[in-house]
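A single protein chain has been removed from this complex, and every other one stays in its place.
Labels run A and B following the written order; every chain starts at residue 1.
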Amino acid sequence: MSLFARLAAAPGGRAGLTILGLMAFIAFAAPALFPGDPLRIAGPALLPPFSSSEFPLGTDRLGRDVLACLVHGAQISLLVGLAAAAAAIFVGMVVGALAGFAGGLVEEALMRVVETFQIVPGFLMALAFASVLGASLPIIILAIALAAWAEPARLTRAQVLAIREQDYIAAARALGMHPLEIAFKEILPNALAPVLALSSVIVAGAILTEAALSFLGLGDPNVVTWGSMIAEGRNVIRSAPFLSILPGLALVVTVLGVYLFSEGLADTLRQNGEERP
Amino acid sequence: MKRAIVLLRRRLIGSIPVLLIVVVLTFLLLEAASGDAVDAYLVSMGGGDAALVETLRQSYGLDQSVWARLLLYLQALAHLDLGWSVAFNRPVLALICERLPNTLLLMGTSTALSFCLGSLLGIAAGAKPGSPRDRLLSAGSLVLYAVPGFWLGLVLVIVFSVWLRWLPTSGLETIASGKHGWDRALDIARHLFLPVSALGVIYLALFLRVMRAGMADVWRQDYILFAKARGLPRRRILFRHVARNALLPLVTVLGLQSAAMIGGSVVIESVFAIPGFGRLAQEAVSGRDAPLLMGIILVSAVMVILVNVAVDLLYAALDPRVGASEAAS
Partner (left out) sequence: MPVLLSRRLLLQSSAAFATLATLGFRAQAQGTGGRLIVAADSEPKNLNPAIVASNGVFFIASKVIEPLAEASFTGEDRLEPRLATGWKGSADGLSATFTLREGVKWHDGKPFTSADVAFSAMNIWKPLQNLGRIVFANLSNVETPDEKTAIFRFSKPTPFQLIRNALPVVTSVVPKHLYEGTDIAANPANNTLIGTGPFKFAEYKPGEYYRLERNADYWSEDQPKLDEIVYRVLPDRAGAGTALEAEEIHLAAFSAVPLTDLARIGKEPGIQIISAGYEALTYQLVVEINHRRKELADLRVRQAIAHAIDKDFVVRTIFLGFAEPSTGPVPHNSTEFYFSDVPDYEFDVDKANALLDEAGYTRGSNGTRFSLKLLAAPYFNETRQFGDYLRQALAAIGIDAELANNDSAAHQKAVYTDHAFDLAVAPPVFRGDPAISTTILVQSGIPAGVPFSNQGGYANPELDAIITKASETVDGKARIDLYNDFQRLVAEDLPLINVAEWGFITVARDTVLNVGDNPRWAVSNWADTALKG
């Protein structure tokens, strides 16, 4: 059975796949489902949900279509989450691998920097970074990545160090393989697996961090994200609680989907390992 | 105890270069910002003229070069002087001492409760992997783990403060209440209930999951199978062997999460208007108050180091195989 089929067979994995598939579809189809700027003022303000066929989930404070915002929000929230996680994992892996291979002073210096980013509360750092440099999408992605790259860096280095000592590497060395060839062909591919396993958690963390930053007013005002919808809805939370509850639910479901997926994946991989002779 | 002090000292001294990097990066970040402390102040002032702006910049020392200011700050820091907050016009140390206890109270309570409850529920779930109870707890914890704390805080306020009116909406205690002793403690507890829940739930879920996963691993170990075969009572195996061993990764996670928890409290403090560290940090950033922000980040970094030392000691205490010297390396 392929990995995918196995994943789809496990109930948790299936749920995770379904949720993520649905979210990805919504995100991709957003421009087709709701063409134009979702922030456009489309109707009367503060229509409650289910009261109008034109705006099934109602409208917000300025009369924007909540459903359109939710759908477009999926796009930006996922984009920010994925981009930030990709950036964090890429930087983390490069720095970690560099430290692991270089050793000596370079390793010492790099790991000091990694340590710095681990002991300073990441969210605090992201907050300072985004508010000082002005919250626009690239800055927000950078800020989130900044707060998240240390863990993959640490893990990559640990993996590289561990694998370097293994017999098959020694064997490769004995065979006279070029160190770079060993690094890229033998060590890195093996070191990456656990780091990539971490990636779903980083994506979930990035989506949540983006929401929290937007909630504190550090969102890009030109696009709509679930976090910025919660922040806007907060001002009217008692007269129109649905405005902050709906995007919050979307967040919870998406993050849950990511977790279910990663858990199912981990289970499937483990079963794979156990079944191997 | 002596071991603890040696370990602590070594860690703190070892982290000086790291802390220096933190300070310089923070300083440069605020330098790169658009607008300075005077711009921030002018907004609250509501107007002024060019000469006033000039005078203000001079009195803030902003007419000096970046490096001169950084050097001055570092010199003061070498004497353990955290400097002067330009936004509050008070010593940074005084501000931090004022706000830190609030955050510690919030974080400490959340951590303690989520750790205890999380590990207990984790034991309940992991006692019999695959049982209905396990499934329920695992699924529930996964959902809770996906809930953003600030959003949960908003929902809790709506339900418990606005609709039911059981608990206060915000703040840390009834202001100027004149309460003392137990009355005051009770008052603070009532105020803390919602923020602690909002901050703690995600960690509760995390601890539960780590504990449960750890237990599931331990159950598969040979020595447990052996203990079972020897006919040891199940309860005894559960608590003496499985739970105890599964607690170790939990302690590690606790250490790793301490920095994240300080970050999480920033948002929770904003939701519940708690005058803590997180809010101070926000105020420092919006006021472009470099000394204050550097002080906050330094102190929180030191706090994270302290927590990790404590975690190492706890680890050593729980697992006799690991000596403190190993943990320190």
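We take it that contacts are C-beta pairs under 8 Å (C-beta built on N, C-alpha and C of every residue); 3 or more make two chains touch, one makes a residue touch a chain.
Quick caveat, the model's predicted, so the values are computed rather than measured.
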Neighbouring displayed chains - absent chain, whole complex: A, B
Per the touch definition above, residue among A:18, A:52 or A:136 touching the missing chain: A:136
Of B:162, B:186, B:225 or B:317, the one touching the omitted chain in the full complex: B:162
Option touching the unshown chain, where B:50, B:78 or B:229 are the choices: B:50
Candidates B:71, B:186, B:273 or B:317 - the one touching the absent chain: B:273
Those residues of subunit A which, in the complete complex, touch the missing chain: 37, 39-41, 45-46, 61-63, 131-132, 134-136, 217-222, 234-240
Touching residues (missing chain, whole complex) on subunit B: 33-37, 39-53, 59, 87-90, 95, 98-99, 102, 157, 161-162, 165, 168-172, 174-176, 270-271, 273, 275, 279-280, 285-288
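Keep this in mind: only the chains that are shown with their structure count from here on.
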Computed distance of Cα centres, subunit B from subunit A, in Å: 22
Touching residues on subunit B, where the partner in the complex is subunit A: 15, 17-18, 21-22, 25-26, 29-30, 32-34, 142-143, 145-148, 150-151, 154-155, 158, 162, 259-264, 266-267, 270, 278, 281-282, 285-286, 293, 296-297, 300-301, 304-305
Subunit A - residues contacting subunit B, complex: 112-113, 115-116, 118-124, 127-129, 131-134, 147, 204, 208, 211-212, 215-216, 230, 234, 237-238, 241, 244-245, 248, 251-253, 255-256, 259-260, 263
